[in-house]
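All protein chains of the complex are present and in place, except for one that has been dropped.
Going in written order, the chains are labelled A, B, C, D and E, and every chain counts its residues from 1.
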Amino acid sequence: MAATIRPVKVKRKFTQHAPGSVLYQCGNTIVLCTAMIEEQVPPWLKGGGQGWITAEYSMLPSSTSTRKGRDRGGKIDGRTTEIQRLIGRSLRAIVDLKKLGERTIAIDCDVLQADGGTRTASITGAFMALVDALHAEYGKKPLAEYPLVDSVAAISVGIVDGKVELDLDYIKDVAAEVDMNVVMTGKGKFVELQGTGEEATFDDEQLAQLISKAKQGIKQLTQIQRETLGKLWKFD
Amino acid sequence: MAATIRPVKVKRKFTQHAPGSVLYQCGNTIVLCTAMIEEQVPPWLKGGGQGWITAEYSMLPSSTSTRKGRDRGGKIDGRTTEIQRLIGRSLRAIVDLKKLGERTIAIDCDVLQADGGTRTASITGAFMALVDALHAEYGKKPLAEYPLVDSVAAISVGIVDGKVELDLDYIKDVAAEVDMNVVMTGKGKFVELQGTGEEATFDDEQLAQLISKAKQGIKQLTQIQRETLGKLWKFD
Amino acid sequence: MAATIRPVKVKRKFTQHAPGSVLYQCGNTIVLCTAMIEEQVPPWLKGGGQGWITAEYSMLPSSTSTRKGRDRGGKIDGRTTEIQRLIGRSLRAIVDLKKLGERTIAIDCDVLQADGGTRTASITGAFMALVDALHAEYGKKPLAEYPLVDSVAAISVGIVDGKVELDLDYIKDVAAEVDMNVVMTGKGKFVELQGTGEEATFDDEQLAQLISKAKQGIKQLTQIQRETLGKLWKFD
Amino acid sequence: MAATIRPVKVKRKFTQHAPGSVLYQCGNTIVLCTAMIEEQVPPWLKGGGQGWITAEYSMLPSSTSTRKGRDRGGKIDGRTTEIQRLIGRSLRAIVDLKKLGERTIAIDCDVLQADGGTRTASITGAFMALVDALHAEYGKKPLAEYPLVDSVAAISVGIVDGKVELDLDYIKDVAAEVDMNVVMTGKGKFVELQGTGEEATFDDEQLAQLISKAKQGIKQLTQIQRETLGKLWKFD
Amino acid sequence: MAATIRPVKVKRKFTQHAPGSVLYQCGNTIVLCTAMIEEQVPPWLKGGGQGWITAEYSMLPSSTSTRKGRDRGGKIDGRTTEIQRLIGRSLRAIVDLKKLGERTIAIDCDVLQADGGTRTASITGAFMALVDALHAEYGKKPLAEYPLVDSVAAISVGIVDGKVELDLDYIKDVAAEVDMNVVMTGKGKFVELQGTGEEATFDDEQLAQLISKAKQGIKQLTQIQRETLGKLWKFD
Partner (left out) sequence: MAATIRPVKVKRKFTQHAPGSVLYQCGNTIVLCTAMIEEQVPPWLKGGGQGWITAEYSMLPSSTSTRKGRDRGGKIDGRTTEIQRLIGRSLRAIVDLKKLGERTIAIDCDVLQADGGTRTASITGAFMALVDALHAEYGKKPLAEYPLVDSVAAISVGIVDGKVELDLDYIKDVAAEVDMNVVMTGKGKFVELQGTGEEATFDDEQLAQLISKAKQGIKQLTQIQRETLGKLWKFD
């Protein structure tokens, strides 16, 4: 029997200032994913004719059952840093940065409510915000060519009580012996594969199962993205 | 003719982890106001038998038309600090901290979309989140006596092009010669009065008009709070 | 009977490097207020032809009866930030920044001894340092036109034991139910009005009395400024 | 033909203060890996009877051809944070923290010379420093039972010019379309699998090849660890 | 002919909250030196029965002809750190910390006006503030025995245009090839000797002359301290 992901709800244009603003809900995890376009690039890219995508991730203090302190101490914790970098890399993998031109797309993923899978929800939601932002940009100042080459989505899989499970909520995530985040394109290519056994290790057989379940989840997410974006979906 | 505030929409229980979670919209300003209860007080109050209310305020990067950097540099900007302190003082003014007992209510006001009046929206929305959080707490671990003594709401007034105006949106706020934030209780007492003329000064006559308009706004907000809270409203 | 402020002593040219250097004493509060002129403006004003006034406020560790730690942790506390911003706004309100030209006046208010009212003493003293600095500047490199349009002074009022009091010292300040700082020009216009009831609220009648007493205090301070500045006073 | 890793040299007891001190060289990458034992655990583990392993990673400024600034700004960069967390997780995966008792093993990996693969060299070298430190500890204050359950080593693989390569040096690492770090135990279980395609994606076939080559590298490293540790090797 | 130091003025009890508060002027250098007593010691001395002396040094922004930024960035500059440590060591050298008991004396040296020699002025002035603070403490809570064993003073010497000079003002200090600060007790013992040739070196002959001139200066300062402290001088 095929594995099923948690119910997904997507609300585009949730706020009005960002050209891409997606409220993405997967189970009880809710992330506001926005994309804003800035007509400049980081210093190390200046004059090279290519663009960039940055991402920031944050959890609101009230997003967790015990209040989470804000990132205000001048140090961002390691987990936040890792997630931000993962979101940025995942989106850059499906963008032709040269076609983007010398502009930066700033992605912000702010978790309003957390119940496991906030980083994969961020990637899946941010992709749709990115599409909306690029579409809005086309109206104003046409890009030379459409810079997106594929869609991208992400899902978690894990081994919980010895069993491979798809799309872990918080309780399962905490209980998991092995935790894996998989980022794939709509066309079925891997972008990132991060498997971690903190309390345990995993063998070849388990690795194969984890990847297989993850692919099932990604397919479902890709279909949701396709339906949500409607005419803006250009990846078939 | 009486002055009218911008349309207000309130959505209680917007997120599920915080016992008080209010999505407060006033015109195009949207603030998520949450209240969470922690069973401890700051060090300087330990053992004194009284509670405390803290408040944090932040704007999401995508809440403004030009992306706003996060407060991550280890320094919170002066404006944020002032607003946080104002929200905290305003709520403490209508709470009997002794009756609260040795617990802290942590208020978080996260601006999702900004169009002027974010600090007054934060106070008005946070009051309702506070009521919900106290109500939830009553179920679990009854407080000795109800600690709220009055309601509180806040509104901005200003002088724009020489004319006194109520509830300024962003465009008017930027244009205002004089800007005043007024925090009042449902029973009509002042909690805070902050009038500032950066580019200009104001005289007695103008001060009287500013205060008069602010009172009209506060009355309308108090009525909205009363209707929204229904049976939880205990301040008449 | 008219309310009276605490005795004021003013020593101009207290130190020699700053063109404006005023040791301002009000009761037992002593603040060194200096004004220095820099021939540049903050980045956001460059090329606009107008000047700027910034202000910094600090208390020496030995200024209070219990030693106060220095602002060295990379975070300025909220109170300091609020006071610095208030001083800056108050002085900018009586300066025609266009006539100042593209220069910045840096105001520093360092509290040598604190006994209540340090922020209002800072404003009142800094105004005189500002006049001295502009006068010194006139000698060197004449400004197109005199940029000061009025004088400015500030005083605190409060409700202590239910009674409205003028110019609170530290003991009264701590005991006050309501605390208000009023900044006014020599010509009787309001610049700032900041009334706060942390433990209490106040009504219309009390507001009227607070403002009335504050005006009496401002008049006395303005007279002291006039006498101190002698020929440099140009605001009648 | 089997893939071969770069030449490895290991010097144990390189410095004298840390009970485990290994100078690990792989190709032109040189890392000083040390392990020190502290008789306390982080606050969240106090009283639970189990131990902990932390890891810090740093590159000396002169370890790279262009001088690298020190981590002194109060912010550790994202890459460093990710690597530190990876090293810690990798070592904890082969330690029975309960048998360790309430002590912390602090691992430090300081890169003296960098030529690709510094994170995998850190893990492989730190494992040997960990064994030496535990052995030294046994002499002083016998642990109840030997806490190590397996060995651990790490290697990088990647796709360079479309070809799967093992143990990338800096030039290949920069050129790689896909970069994967694999952490495995001596008994052949996976601990971590981190595959990233920044400029590219990878398919199932390539994933299989990457994992296969990584396993060949891990086997060689495990053999080197076995020979180096001699009688201290207890994992067959 | 004997070398002469710049004119010195000392004003004790300059502010009222610190039990020792000395406004020390030497030439055009003015430092406010205060000493406050705290009934606790740093953590590493707790329970050992001995006291401690700490020192902080800061220059007001207006103390120099070009405005000096405040130490607010979270990093104290190297020069400030060196001076603070020097002041603390110099005062601890003449105090029997055991006789002081478990209390800390916090010395603050705030430069109001700088014209060379601010660190040596700080030491010389702080010694008198320390005597006053200990004397005030004797009244309240008698120390077992008088903890001061000698007086301490400090002076700068340098080589300017090849000539050995005493008590350098700012212009000479900038021009000096060799700069030396000498801290000595009233009884003629060395506490610190810090000679630096940034642009130049110095030989044995010059070293002898520098030390000889410094001793002449210290004698004059010690005499001023003796006269200023009157009956509180107990070091002959």
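Keep in mind that, in the parts below, a contact is a pair of C-beta atoms (placed from the backbone, for glycine too) under 8 Å apart; a residue touches a chain by one contact, two chains touch by 3 or more.
Owing to the predicted nature of the structure, the values given are computational and were not obtained by experimental measurement.
Seen in the complete assembly, the chain not on display touches D, E.
Within the complete assembly, D:E38 is the residue of D:E38, D:E145 or D:E227 that touches the hidden chain.
Of the options D:S21, D:S156 or D:N181, the residue whose C-beta touches the omitted chain is D:S21. Per the touch definition above, the residue from E:I5, E:V31, E:M59 or E:V191 contacting the chain not shown is E:V191.
Against the chain not displayed here, chain D makes contact via residues 15-18, 21, 28, 30, 32, 34, 36, 38, 56, 58, 60-65, 67, 70-76, 106, 108, 110, 112-114.
Touching the omitted chain from chain E are residues 74-76, 78, 81-82, 84-85, 89, 92-93, 150, 180, 185, 188-203, 207, 211.
Rule of thumb we're sticking to: only the chains that are shown with their structure count from here on.
Counting hops only between chains that touch, chain A reaches chain E in a minimum of 3. Rounded to whole angstrom, the centroid-to-centroid distance between chain C and chain D, based on C-alpha atoms, equals 60 Å. If each chain is reduced to the centroid of its CA atoms, chain B and chain E end up 51 Å from each other.
Taken residue by residue, chain E touches two or more other chains at 74, whereas all remaining positions touch fewer. With chains as nodes and touching pairs as edges, the resulting graph is an open line. Interchain contacts (touch definition given at top) occur between A-B, A-D, B-C, C-E.
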